[in-house]
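Only a single protein chain was left out; the remaining protein chains are all shown in position.
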Amino acid sequence: MDAPRIVLGVIGADCHSVGNTILDAFFTEAGFHVVNLGVMVSQEEFLDAAVESDAAAVLVSSLYGHGLIDCEGLRQKAVERGLERLVLYAGGNLVVGKTPFEEVERKFKALGFDRVFPPQVELAEVARLLRADIEARRN
Amino acid sequence: MDAPRIVLGVIGADCHSVGNTILDAFFTEAGFHVVNLGVMVSQEEFLDAAVESDAAAVLVSSLYGHGLIDCEGLRQKAVERGLERLVLYAGGNLVVGKTPFEEVERKFKALGFDRVFPPQVELAEVARLLRADIEARRN
Amino acid sequence: MTSQRLSWKDFLAQRQAVLETWPTGRDVAALEDGLRYQRTIPEAKNFAKAMAKAKAAGRTLLQPRAGVALIDDHIRLLRYLETEGTADLLPTTIDAYTRQNRYEEAGRGIERSRTAGTSLLNGFPAVNHGRDGCRKVTEAVTKPVQVRHGTPDARLLAEIALAGGFTSFEGGGISYNIPYAKKVEVGQCLRDWQYVDRLVGYYEENGVSVNREPFGPLTGTLVPPFISHTVAILEGLLALDQGVRSLTLGYGQGGNVLQDLAALETLRELADESFRAAGFIDFDLTLVFHQWMGGFPEDEAQAFSVIGLGGFVAAAGRVEKTIVKSPHEAMGIPTKEANASGLKATRQVLSMMADQRICADNDIVRREKELIRREVHALMDAVFAAAGDDLVQGVVRAFAGGLLDIPFAPSMYNKGKVLPIRDNEGAIRLFAKGGLPLGDDIMAFHRERLQERSRAEGRPVTFQMVTDDIYAISKGKLVGRPK
Partner (left out) sequence: MTSQRLSWKDFLAQRQAVLETWPTGRDVAALEDGLRYQRTIPEAKNFAKAMAKAKAAGRTLLQPRAGVALIDDHIRLLRYLETEGTADLLPTTIDAYTRQNRYEEAGRGIERSRTAGTSLLNGFPAVNHGRDGCRKVTEAVTKPVQVRHGTPDARLLAEIALAGGFTSFEGGGISYNIPYAKKVEVGQCLRDWQYVDRLVGYYEENGVSVNREPFGPLTGTLVPPFISHTVAILEGLLALDQGVRSLTLGYGQGGNVLQDLAALETLRELADESFRAAGFIDFDLTLVFHQWMGGFPEDEAQAFSVIGLGGFVAAAGRVEKTIVKSPHEAMGIPTKEANASGLKATRQVLSMMADQRICADNDIVRREKELIRREVHALMDAVFAAAGDDLVQGVVRAFAGGLLDIPFAPSMYNKGKVLPIRDNEGAIRLFAKGGLPLGDDIMAFHRERLQERSRAEGRPVTFQMVTDDIYAISKGKLVGRPK
């Protein structure tokens, strides 16, 4: 089986590049084909890259707090562009202020994300889930 | 007017002597006649001293947490010994564990203490109250 | 080596265009209005004066970071921080849309925050609130207030901030670009900051002191002292060229206490020497130390210890100011209570250490100081050599050639070839120097220190070590050892 293709990036006006560097290194090492858009990525850039690279998943990072505003509408646009099966993950410090994670998860799931992760997530676990989700969507 | 006579001491099996040293120095300086019994003072010793010195007030310290057990019955015994007008104060870390002060105050007032103080109390304020309370009891 | 002072004519020409980029620009059109307003601000609320006073008294002032979307909430927040938090200096941290000049999005953030009843912006959108909004804020508090941001093109923000009564402005043409932006061209950003510095210079010329503070910590992640020192000194020179006088240079805690103490001492010494060598004499140099700027532990008790160690170094390093983190750092923008608790924790350790002399005068510190001096000189010489007769060009060429290179920075104009790793005692060293003009002897020392760690851990020096070091403090360690 080919390495699953995934798109990485930090959405909006967010410049936090350290976690992104680590995610890139980790998922590459874990056997994914990574298209890394770096920081300050718009919704359009995410979807363009997903289309171009025929990616199975988009992993959106947001660290700086504007995650909710920046992510609104991404799922709809993906559907409009025919990416019905796209796996959408979000992770990082997704909202402004220390917030119970359940609340953050609820809000981002309502925006159409398949899974939502706090900053302390164990990346190996994410890789496991990601493979399974991609597999499930394929069928 | 004579200096008001007060008895100081740390009740029970409590060895915390530092605060007691400071209370002694403070109230002496503030113009009280202080009979200081030091640490590990029993209820009987407090009342004996109050009787002997004809004290207007007894200031009980308890730092180590057993304050409730150690102070129970003190007011009754004072009354039995004819000290109806004795002003009774308690102060320190009066119960085991960090506890809302209102709760501590309620419990010690129920034991018959006139006033109850947390460790951070401003001593000048205590001296003011004490003079007033002693004055009020005299009449 | 200097850069050209922006001519008054060019400044005014630019100014017109800048003020037109957002409606609130109109309110600050009259330059003298800002000047007149600043003159009404009591001396006790002037940031530059507060820093100078701290220096004279040998005191370390405390400043938090804080900013929310709405004016009234922001005022409540600052008041809480100065009363309950006992902050000496106040911030107004700007939201990330404003930092990218995306005022429409900031406007939407304001609206939504109103509806949500809580700030959905990660800072105070000062441009949208305009001059009068800023004046409300600066008038509502008793301490000097500084604008803290991360804006590559901060010209409009600076105009509004100064007219709005702020008396200090953070940032610089390198430090607010390379770590904060992706596509901003180096020369353009430096020129935009010349404008900001020229504006501050105008206030200075007219008798109003305004403090300027280049952003020391850069990406906050394993930045070796010599890299941030070089950037700080370059931005200092560029600012002085435009007439700035009150300069606060910054350094972010690295974690190894002796390296940090050496860094603070050399920053003061090297900056002073460089500014004098460039012919400046009437500047007022102070230092700011940033408590750990990288990833924090999630656990609040652990976070308090990171904060406390930062406070310890600030005290031992005798800096004029320290920027304080909160126990919420790993999780999100702190509540006002969490922010105040960071201040109180820092105040406690600072005042417990205030009277103590700590032994910076020892062999290790001397060795580290000497090393940093040589490294900074190597970089400065290379930038000067690349400059021809314009320091701006020197910086542009230095980034293009990798003579300046900031670890983990997002800018496409940054080579990103430098890889730092902690040595066996946690001091930050270089694994790869990229194009940095460091001599072989210097690199031999770095390599030797990393070999020592490699031996201790029984594993080669690889990128895995970098990753482990990035996570280390958040996982309760300084050095990222294998399990």
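As written, the chain order gives the labels A, B and C, with residue 1 at the start of each chain.
Here, contacts are C-beta pairs under 8 Å (C-beta built on N, C-alpha and C of every residue); 3 or more make two chains touch, one makes a residue touch a chain.
Nothing here was measured: the structure is a model prediction, and the numbers come from that model.
Asker: Using the touch definition given at the top, which of the shown chains does the missing chain touch?
Answerer: Result: the unshown chain touches B, C.
Asker: Taking the entire complex into account, which one of C:Ala140, C:Ile364 or C:Ala385 touches the absent chain?
Answerer: Checking the options C:Ala140, C:Ile364 or C:Ala385, the one contacting the hidden chain is C:Ile364.
Asker: With the missing chain put back, one of C:Gln302, C:Gln451 or C:Thr467 would touch it. Which one?
Answerer: Missing-chain contact among the listed residues: C:Gln302.
Asker: Which of B:Val95, B:Leu111 or B:Leu129 touches the chain that is not shown?
Answerer: Looking across B:Val95, B:Leu111 or B:Leu129, the contact with the absent chain belongs to B:Val95.
Asker: What residue numbers in chain C mark contact with the hidden partner chain?
Answerer: For chain C, the residues touching the absent chain are 255-258, 297, 299-302, 304-309, 311-312, 327, 340-342, 344-349, 351-362, 364-365, 424-426, 473, 476-479.
Asker: At which residues does chain B meet the chain that is not included here?
Answerer: 12-15, 17-18, 21-22, 25, 38-40, 64-66, 68-69, 93, 95-99, 119-120
Here is the rule we go by: only the chains that are shown with their structure count from here on.
Asker: So the centre of each chain is just the mean of its C-alpha atoms; given that, what is the distance between chain B and chain C in Å?
Answerer: Chain centroid spacing, chain B to chain C, equals 54 Å.
Asker: Taking the mean of the CA coordinates per chain, how far is chain A from chain B in Å?
Answerer: Once rounded, the distance between the two centres reads 65 Å.
Asker: Round to the nearest whole Å and give the separation of the Cα centres of chain A and chain C.
Answerer: Here chain A and chain C have centroids separated by 30 Å.
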